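Yeah, one chain of the complex is gone here, protein chain that is, but the others are all in their spots.
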Amino acid sequence: MSELQPWQWDESTWRGHVERVRAGRPLRPRSWPGGAQVAVALSFDSDHETPALRDGEVLPGKLSQGEYGARVGVPRILRLLERFAAPSTFFVPAVSALLHDGELKSYVDAGHEVALHGWIHERNALLPPEAERELTLRAADTLERLSGARPVGIRTPSWDFSAHSLRIIRELGLAYDSSLMADDDCYEIVADGEPTGIVELPVEWIRDDLAYFTMDRFTTLRPYTPPRGVLSIWRDEFDVAYAEGGVFQLTLHPHCIGHRSRIVILTRLLEHIASHDGVWFATHAQIAEHALTGGTR
Amino acid sequence: MSELQPWQWDESTWRGHVERVRAGRPLRPRSWPGGAQVAVALSFDSDHETPALRDGEVLPGKLSQGEYGARVGVPRILRLLERFAAPSTFFVPAVSALLHDGELKSYVDAGHEVALHGWIHERNALLPPEAERELTLRAADTLERLSGARPVGIRTPSWDFSAHSLRIIRELGLAYDSSLMADDDCYEIVADGEPTGIVELPVEWIRDDLAYFTMDRFTTLRPYTPPRGVLSIWRDEFDVAYAEGGVFQLTLHPHCIGHRSRIVILTRLLEHIASHDGVWFATHAQIAEHALTGGTR
Amino acid sequence: MSELQPWQWDESTWRGHVERVRAGRPLRPRSWPGGAQVAVALSFDSDHETPALRDGEVLPGKLSQGEYGARVGVPRILRLLERFAAPSTFFVPAVSALLHDGELKSYVDAGHEVALHGWIHERNALLPPEAERELTLRAADTLERLSGARPVGIRTPSWDFSAHSLRIIRELGLAYDSSLMADDDCYEIVADGEPTGIVELPVEWIRDDLAYFTMDRFTTLRPYTPPRGVLSIWRDEFDVAYAEGGVFQLTLHPHCIGHRSRIVILTRLLEHIASHDGVWFATHAQIAEHALTGGTR
Partner (left out) sequence: MSELQPWQWDESTWRGHVERVRAGRPLRPRSWPGGAQVAVALSFDSDHETPALRDGEVLPGKLSQGEYGARVGVPRILRLLERFAAPSTFFVPAVSALLHDGELKSYVDAGHEVALHGWIHERNALLPPEAERELTLRAADTLERLSGARPVGIRTPSWDFSAHSLRIIRELGLAYDSSLMADDDCYEIVADGEPTGIVELPVEWIRDDLAYFTMDRFTTLRPYTPPRGVLSIWRDEFDVAYAEGGVFQLTLHPHCIGHRSRIVILTRLLEHIASHDGVWFATHAQIAEHALTGGTR
């Protein structure tokens, strides 16, 4: 069976793959808290040096790009979120939290959520089956110890949701995941046809900074799109979310969006958002919980 | 002979390759129905999960990107086409149709055409010779069963028109193909110098959404061009088509164009088109038939 | 010696490589004919199907993209050049000329120059030493027979100027080459320190359409830049050329620039150019000759 080409698969094979993890009932609540028209879910993956370490890239140049995130990006972001009174979620690999003393605490003190993002930004799909579980559990313990609270949500590193991720999420009793892309708004994850009670708060490359701005000298990844062009994309995403009464979600990285010419567009975007009535800035945990319990339209 | 390099080929070799499938007489009719100035051929390839399955990519993250097309993209597109009263053509791999119950029927009920797009979005040029035929025939039967009508047109998956595609098209008695690029307007396909009676309604990467917006983490494919930039390209394509009295054709994908910041540009484009007098929105089948029988200018 | 790494090379080695083919005296004439302020050197590489054939890509889809150049692109370009009364140069691989009967004659009849561009758009640097010579000589004979005049200039296919190209250019007694990039304006080619009397009319990727618009599904080449953005680049290039009194040179391809949304920007560019006083539109041969004999500033 395993040697068959996909065009030779029988129906139970292709249907089985598709049914494994699926979008279930839509969780777009009748209304947002305080009668808000839109929920804004800002998130920052504080990866810093961990993706380089994960790839065994240990020379000073590459590591200094990640260090920028902790040294320059995070303070700029925290000032900006304070200005807009916008509770947000920081997904932090445990090694990154350990390397940057006090960073988790600065998130918690400012009213933000800290959530899971792997141990060393590992690629789940490439790990031996048991390693993903062991690293995730160790990361949960580490974040709890450093932040003072047990995480209730996860974003798999690189959104690399493996064949085993859901089982680990259930074992940890998490309330939500934020790694999948089947909708703009929250939905319940269904596994092999069974509702799981776990909320998906979906992401998209469209609303990720690295997709547009990554530079990697030794591949051909380059900063493709001027930030001002990306601002117009994110503004369009928000405007439709607002018109629909849905969720507007962003995935940003301190070592990427934290740069001077990029923090400018995040500032402009937040000014655009804040100029609307009925905007609910909230953490991923708050939005997932409200989506699950707030009734559907 | 087969070991010769192309610069060593004799004339019969390079001429033979070029003559195999060729553009014949132009099929730009004297006028469009109702005296319209331009024919607008909108098409949507409802691939959803099939390109991922075809490549054996079966993890939840990748599959959820395709699921978005069926869950969110298609309803948005159908609402938009209804607003503009624009009959369109949906090219649907059979596996995609089987995975998404009722989707074909929703197309037909709204007055759109359903046409062939392979079994599981297979790469024809990489298949054993007989497999392309068997999969295409099975797809035709499946679409007929689910949509209630036998398809009359085909778009080869990935526009991957193989050395055997034309023979299969003739065996199925199809009226048109929409995979080749030798013109902006319809033409008759000529095979080894012989007119075939089959209409080509040509496509182009310029008028395809995936060419600009694809994101693939593990290659360096990224969303290159902000949608507002692509809108300006498509508007220019339409304006010249209008000035020439020809066909304006688009190839879009629900899991791509269906996103909030992209459906915005399709909306703007349709508003631009609809602001002109003499626009004939029609299915690919209707345009191919009129092009063949409506006389030439 | 051949196993040394470049950082181990001695001075005679790296200096030898650099001195082989070098830019000599600048050939920016004191003035252009009629006292013009700028010389505009438009060129079109009518490759059509030949780059695909050269790579052994012989399926109908790929070939139809090249066919578009001959069927749609060339007529649009000839109409545009007539409107602006702009004599231009067409660099044509011999196989392309043989495949498209009468195309060379249509260039000559409209007052344009036909020049060398290889046999089948071969990659010179990958050929056995003698093959480049044999193919180039055969191409010269073919172009002479079809166009009625012996070509006086060459552009190596893909600007792939090999270690042997200059020797072949001298054997053919050509007046100019247009494949190198050491200046914006014409210069005399120097070989191992000796002036050759051969004029280089330099090219650049900045002023090439394929660099911005190529689409190749199986690599990650995509149409990067909206044509309107490229128009602004070319306008800036022209404006500085005008201010300096130099040459403005473009390398375009009928199967690329010939598309509706791209011919628009060529039209806008020519309108911009034609709005200036003192513009001399001329063939590459005319500009090279004047640059050589017209005195230097």
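All chains are identified by letter, namely A, B and C, in their written order; residue positions are counted from 1 within each chain.
Heads up, the rule we're going with is that a residue touches a chain if its C-beta (ideal position, glycine included) is under 8 Å from a C-beta of that chain, and two chains touch if they have at least 3 such contacts.
These numbers come from a predicted model, not from an experiment.
Judged over the whole assembly, touch between the missing chain and the shown ones holds for A, C. Among C:11, C:130 or C:277, the one in contact with the hidden chain is C:11. Only one of A:4, A:149, A:215 or A:243 touches the absent chain when the whole complex is considered: A:215. Set against the missing chain, the residues C:68, C:159 or C:280 yield one that touches it, C:159.
Those residues of subunit A that touch the chain absent from the view are 49, 53-56, 58-61, 63-65, 67-68, 71-72, 95, 98-99, 119-120, 122, 127, 131, 135, 215, 217, 220, 222-229, 259-261, 263-264. Although one chain is not shown, part of subunit C still touches it, namely residues 6-7, 9, 11, 14-15, 17-18, 20-23, 125, 156, 158-163, 165-166, 179-184, 202, 204-206, 211-212, 214, 219-221, 224-225, 229-230, 232-234, 236-237, 239-241.
Just so it is clear, only the chains that are shown with their structure count from here on.
Shown here, the protein chains touch in a chain-like sequence that does not close on itself.
Ranked by how close its mean Cα position lies to the mean of all protein Cα atoms, the top chain is B. Per-chain Cα centroids separate subunit A from subunit C by 49 Å.
Our note on geometry: subunit B versus subunit C, Cα centroid distance of 34 Å, whole angstroms. Shared interface positions of subunit B, defined as residues touching 2 or more other chains, are 220, 224-225, 229.
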